Every structure is written in structure tokens, then in C-alpha cells.
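Rather than the whole complex, this shows some of its chains in their spots.
Chains: A, B and C, in written order; residue numbering restarts at 1 for each.
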Amino acid sequence: MTSIAVRSVTKRFGPSGTPPVLGSIDLEIGAGQFVALLGSSGCGKTTLLRTIGGLETASGGTITVDGRSVTGGASERRKALADVGFVFQEHNLLPWRTALENVALPLQSRKVAKATRTAKAGEMLELVGLSHAADKLPHEMSGGMRQRVAIARALAYDPGVLLMDEPFGALDAQTRDNLNLELQRIWLEARKTVVFVTHSISEAVFLADRVVVMQAQPGRVVADVTIDLARSRGADVMATPEFARYTGLLRDALDGHDAPALNDPAPNATEEKSA
Amino acid sequence: ACGSDDAETVKGGVTRTYQSALGWLVGNSPEIIAKEAGYLAEYGINGKLVSSTGTAQALQGLLAKSSEYSRIQPLSSMITIANEDAPFVVFGTSVQASAFEMQSLAEKPVKSMKDLEGKSVGIISAGGTTDQMVDLMAVRQGVKPKDINRKVTGLGTAAHQFALKGDVVAWIGSATERTALEEAGHKIHAWSFDSVIKVPGDSFVTTRDELDKNRDVVVKVLAAYYRGLEFVVDPKNDKQTIEYFRTYNREITVDMAQAQLDVARPLFLAAGRNNIMKTDVTQWDTMQDALAQAGLIEKTVDLSTVVYADLLDEALALI
Amino acid sequence: MKRTSTFVDRWLVFVTTPLLALVIIGGWEAYVRLSGVSHFVLPGPGDVFAALKTQITDPYVWTEHVWTTFVETVFGLLIGAAIGIASGFAIGKSRILDLVLRPFLVLIQVTPKVALAPLFVLWFGFGESSKIALAALVCFFPLMVNTAFGIQSLPQGHGDMATSIGAGRWFRFARVELPHTMAYILAGLEQAVVLATIGAIVGEYLGGDKGLGRYALNLQSNLQIDLLFGAIVLMAVYGLVLYVATTSLKKVLIPWHESVRLTSRPSK
């Protein structure tokens, strides 16, 4: 079953004539799939994610989430996005709310009772290792703490689709590893559809079912690699030769040597796109 | 409350609002006493008293039917009646002489409008009564109104400062203001406008509509005002007058009020004790002619449709 | 460093304000003496303070004038704030409403209300209602402008976040837009409270029988210029008190805002 379908989506900021930020993007993501999005800085990952999340209007093409159009009317879009959680590249915490209150916000918006949402938000803060900082305001937190609060916020209301834009970018290795494991656990339990932008190739391989590689000008998909590693994966998976093969493959795709490296065994899981 | 909204309303009576043209001056005492001494109530009228900041405000209040009665300087009402067909009627005259004077420094006295040619005179407000007064007197004394500059100096007491500074050579002020200046040790030369042209004193006005529909009420109001005026002109009542007055102008001290009363009483009595509240139609005639001559009005009106001097007789019959 | 500057902050004002006040009063006295300005135009500080003393010990001044003006100001401010904040949000959130409504709201503001006073009296009577209406009409504008400015300054990220959690219109407004805009509203309120005071007093000037404006008018026509200046001082202090009350709302309502946070950062 398809969860997210991106069809011939283009995006330009500015009047037609300006070069597009996204060329023509086609992407189909099955329900419960974990897709990592790799690509160099400025290639359009955030833009693609934001367009899927209904935060930018596509200049062309259509996007559906769970069969509902995101690119159409506002009420249809709202319905389509009701079950979508977003972790932004910048934390976007509300400066007047404490960590706990920020995490509880989506629950509050869903009219969850106060006691329940405080409990739930507390749980989420615990998950990201911030129980001790529940009462801090954003300006009293470190960069990494803010980002973790933002992750907790997106997880708090248990959305079926998670769009995560470099959620672990500002975290130290240890916290990051912990959260990687947690995210995998959550995903294995609940089988959410996840689109996960990251700059770390190994993080992508470790977490994802499938890694989509983008390149810039215009932003386009240049590789789409299925990661056939058994779940649940432990830290030890990183030492396996398959893991190294995948990271090598992806590194090449990122460098632009796409064609030769992409001889992946799985038949229709790897596709090639040319600009 | 300043007595305007109190409980002593007359059952089944009509309510009438009087709006003063400029705050509460001792000159307003007859109207105040008419209410406070219960004269209006005796005639079945619930009187209300409100103030305003200018003749135009008061006149517009009448026209808006926010209020029914006022007392204003006749120059303004005459001009609006003639030029704008404003539906005002005059039914009584409380002050029989002009309250305004041409004042100047005693060292450099301004003795006639001729002395003002090419000079500046201080007025209270632009386009207002004092401004029109200057026009009228200039024409009377053969000076082109345009040849006299006007400066808005406000109160006479402040105008004095501008005269000292040389901004104006004379100003228009009231006798009360002159007294205050003299008490402060300044020497003031002053002459009343009546010495140039005798215009009617401050008059009670209402609307044509009120007169047509409620002539009896107008007469009763006038009767009450007359009794108020009678009360005021009697020095025996001064203590009580001042007490009544101070319900509306609580700020004034008894001494100050007494001093102002002493200045105002001669104005009430200027036409004689027997002629108080009397409206002199010939003065209106004179004024209208002068205004026409000065070009301040475009046409003359039939004064019998404006000035109802005979209402006083009907009022006196009630007393 | 921090402790000192907090200490200085807290106590300095009790030294400097009286000091500066003394300088101003001294200058005033000197001006009155040297220029020979008439006491009908500007009485000396001594006379004014003597007058002020009699005024502030007169309960009538408090119960009638100050209280009346206070009631008018507060109600005017409440109504004006409701109008100003509501219209500010409306035009701030909708470009179309902005284009359509703003010209008319600006027109209301620029129209000289003095000329409309008779209409006010006609519609609202001679009592307090007409002053309240005038105060409201005079004070809504800074709230409108600042609220609109605030909502339009909402960081894109805040709005995106609200969209992403599927916030409804009302939730977005109450939990994201309003708190963000609060700082701007309060800056508008600082101005509105001052304007509401002025509006109420001007309204009293134009007619009525109570309130500080009416009081001042009487004093003026009585030529009690020292008392008039006393009343002006009273009005100014009255406005200042309301203003200070308003600004201290900031510490309660937006403790998190940059403009309120007590910074312990080095001075620059």
C-alpha cells in the first residue's frame, strides 16, 4: 500500500522562469516504509520534505499522503496531513513554553486531557533523555537539547507518517546512537512511514529500508537503494561487509558516480534516474 | 454629581437640558438658580445643566436636540441665522451690556479701532465671536477689517503677556479678566464695545421647533430664568447665589465668586432693575445692519421670526 | 558584574528620578523668575505645588474628578483594546482584509474627532459614555498597528510548526499567534493607555460635568492658573501611573521575551 506518492513534483521559489529548486521528482513510499533521504547541502531535501508536509506549495505535480491530495484544496490538505509528524531542521520551539509544554503542544491541539498529555510528554522527554530539563525554556537549553525536544514533540502524538529533517544533526555520537536505536524500536513496533533526511550515510543505512539519494540543480533523485539488512539491527551491523558495501555504494552515488555502482541484486528496488 | 442628575425629578414633568456655551461662569447663575432653587420644578420641568467648550458646540447641541436651551453671544447666532438659515429663536436677554472689552496696556492705550490699523489684536478664538466683534467694530469706525491682524491669545490674562511681549497691541477680554490683571498690579486701559456699537447682550436661545411645538414650556423656562435673574441681582442673596453656583463650579472660591458677581451684576442691571431679561429688538436691528454693512452676513432676515421679546410678558404673567 | 548592575538598576532610579525632577523644577523656577513670564501663563513651581497640595487633600477631587476620568479611561481602553486587537489580528492575518479594512480604520483615526463631538454627544449622551467612546476611538489605533505588525512578524518556523501538528485555526491563534503577538500588543498598549487618558480628558473638555478635563476647564475659566497647573500635574501623574501599571504587565505576561529577560550577559 502506498503511503506517500510524489508525482512529477517541481518547485521553484519565484516566478516561472527562475531555475527550479526541485526538478521533476517522482517518489513512491509504501506504508510502513522507512526511507532515508541523502544529498549534498542545498540539493533540495528540505524543500522536498516541506512540500510533502504541505508547508510549501508545489509549483507542479501532485502529492498524495495516504491517498489524500496535499497539493489540492486546503481542507483536503489538512485531512491529508492530520496524521503527519514533522521534525524541522531548525527546532521551531515556542520560546514561551517549557520543554514539557512544547512537547505537549500537539497533544493539546488534539484536545488530549491535561493529565494524559503531561504524562505522555514526560515519557517522550524521558525517551530523548531530557526528563531533568522538563521545566526549562528553550533559551535555557543547549542546541542539542532543543533538537531533542523537537523530536519528542513530533513523536508525542504518534503520527502514522513521520517526516524528519536532520533530526539528529546536532547530537553527540552517544545520544545519536541511542536515539537511532529508539527510533528503530518505535518503528518496528508501530511501523510508521518515515522519511528521514540525514547527512550521515551510515545512519541512513543503519535505519532505512531504502535510501534515496538526491543531487542538486535542479534537485532530483539520482539513486534509490533498497537496504536489505535484517531487523532489528544492532550496533554490530555496522561492522558487516554488507553495511560497508551499502555505504560505499551510497558514497559513490552522492559523488555523482551513479551508474556503475548501482548493480544491486533486488530487482525493482533500485532505480536510476538521470538529470 | 453636579446636581444635574439628582433624584428630585418632577413626576409627569418634561425634561429640558440647558447647555452653557463655555463652562460655568457666574453669568450663568440665573439658569443655575432656576434649577437649584426649584423654579423649573415648580413649572413641572426637570432641568438638566451641561457645559460645553464653545458657542459652536452649544449651538450644534441645540440643533442635534441633545439640548434645548442655551445662552450665547448674539453676534454668533445672528450670523448663523442669516447665513445658514439656522433655526434659532431668541426669547430672553440676561445680560444687558457687552461683557467684552477692548483692553490694552495703560502705557500704550488703544483708544479706538483706528489705533489698531496695521497692528495685531488678541482674540479668544479664531472665527469665533471675538473675531467677528473685531470686524464689526472696525467697520463701525471706518477701518477695513482686513487691516487688523488677529492673533489667538486665548484668555485675556494670557493675552496681556503677549501685549507685554509686543505681539499684540490690544486684546479682547472680559471685565473679570481685567479685574484679575489689575489685582495682579497691572494697569489696563479698557473700553466696552457698547461705546462703539450697542449690540444685544448674551441671549437665551432655543430652536424654532421647540418654540412652535412647546411654546408653553419655553415660557415656563423663561419665567424660571427670570426668577433666577431676580434672585441674582439682589445682593442680599449673594451668599445663596454663590452656594448654588458653586455646585456647578466647585473650584471657584467664595471670594472669587463674589468678585465676579460684583462685576456681573451691573451687566444684568445695565438697562435698569425694571428691564432685566428684556430683549431690545432695536439693538438686534442695529446689529443686523452693522453686520450687513461689515459683510459678515449675506442677507438680512425678518427679526420678528427670530427675536421673541414678547415672550417675557407671558412669562411674567406666570410669576 | 551582574549583581552590581541589578543593584544599580533597582536603586538608581530612586536617586536619579527625584534628582532629574529637581533639575526640571529648578529650571522652571529660574525661567519664571528670569523671564518675568506672567503667572497667568506659567505660575512658578511654588504656587503650583501649593495648589497641588490643596488639590490632593481635597477628597472631592479624587472621588469625582480622578475617579470619573479613571473609569472613562479604563472602559475606553478596554473597548479600544478589544477593537484594536481584533482588527489588528484581522488585518494582520489576512492580506485581503488588510487591503480592504485598513484604509477605513486609518480614516477613523485621522478624522479630527473634535469636529464630531456633537455627534458623539448625540449618540452617547452627555454622560460618561461619550467620553468612553472617544477614548476608545482614540486609543484603538496603536493596538491595531502593533498587533498587525506582531502577527505579521510571526517567525515562519512557528507557523510551519503549527501547520505540521495539524493545529486548527483557533488553536493556532490561541497557542501560537497570540502568545507571540503579546509582546507587540503590550508595546501598543503602552501607547494606548496614554491615548485613552488623553481621549477621556479631551472628551471632558468638550462637555460634561465631571472628570479631570472638566475640572481643568473650570479652573481655566476661573483664571485659577496655579490650580490649573496643579491639575495638569495631577493628570500627568495619573497618566504616568496608568502607564507604569501597563508596562509592569510585561513581566507577568511575557517573562520569556527578549525585552524582559534579565540578561546576565556582559555589557557591550
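To be clear about the criterion, contacts are C-beta pairs under 8 Å (C-beta built on N, C-alpha and C of every residue); 3 or more make two chains touch, one makes a residue touch a chain.
Quantities reported herein were computed from a predicted structural model and do not represent experimental measurements.
Undergrad: Across the entire complex represented in this structure file, what number of copies corresponds to each chain label?
TA: Whole-complex stoichiometry, label by label: A x2, B x1, C x2.
The rule is simple: only the chains that are shown with their structure count from here on.
Undergrad: Report back the single chain whose CA centre is most distant from the CA centre of chain C.
TA: A
Undergrad: Specify the chain with the shortest distance from its C-alpha centroid to the centroid of every protein C-alpha atom present.
TA: Closest chain centre to the overall C-alpha centroid: C.
Undergrad: Provide the C-alpha centroid distance between chain A and chain C, rounded to the nearest whole angstrom.
TA: Centre-to-centre distance between chain A and chain C: 49 Å.
Undergrad: Measuring from the mean C-alpha position of chain A to the mean C-alpha position of chain B, what distance in angstrom results?
TA: Spacing between the chain centres: roughly 84 Å.
Undergrad: Multi-chain contacts only, two chains or more: what residues does chain A have there?
TA: none
Undergrad: Show me the residue ranges of chain C that touch chain A in the complex, using the header's touch definition.
TA: Touching chain A: residues 155, 157-158, 160-161, 163-168, 171, 175-176, 179-180, 254, 256-257, 261 of chain C.
Undergrad: So in the complex, the part of chain B that touches chain C is made up of which residues?
TA: Per the touch definition, chain B meets chain C at residues 1-2, 4, 17, 19, 22-25, 49-53, 57, 60-61, 63-66, 155, 157-158, 160-161, 164, 176-177, 180-181, 184, 248-252, 256.
Undergrad: Report the residues of chain A in contact with chain C in the complex, numbered from low to high.
TA: Its residues touching chain C are 50, 53-55, 78, 81-82, 84-86, 88, 90, 92, 94-96, 105-106, 108-110, 137, 139, 153, 157.
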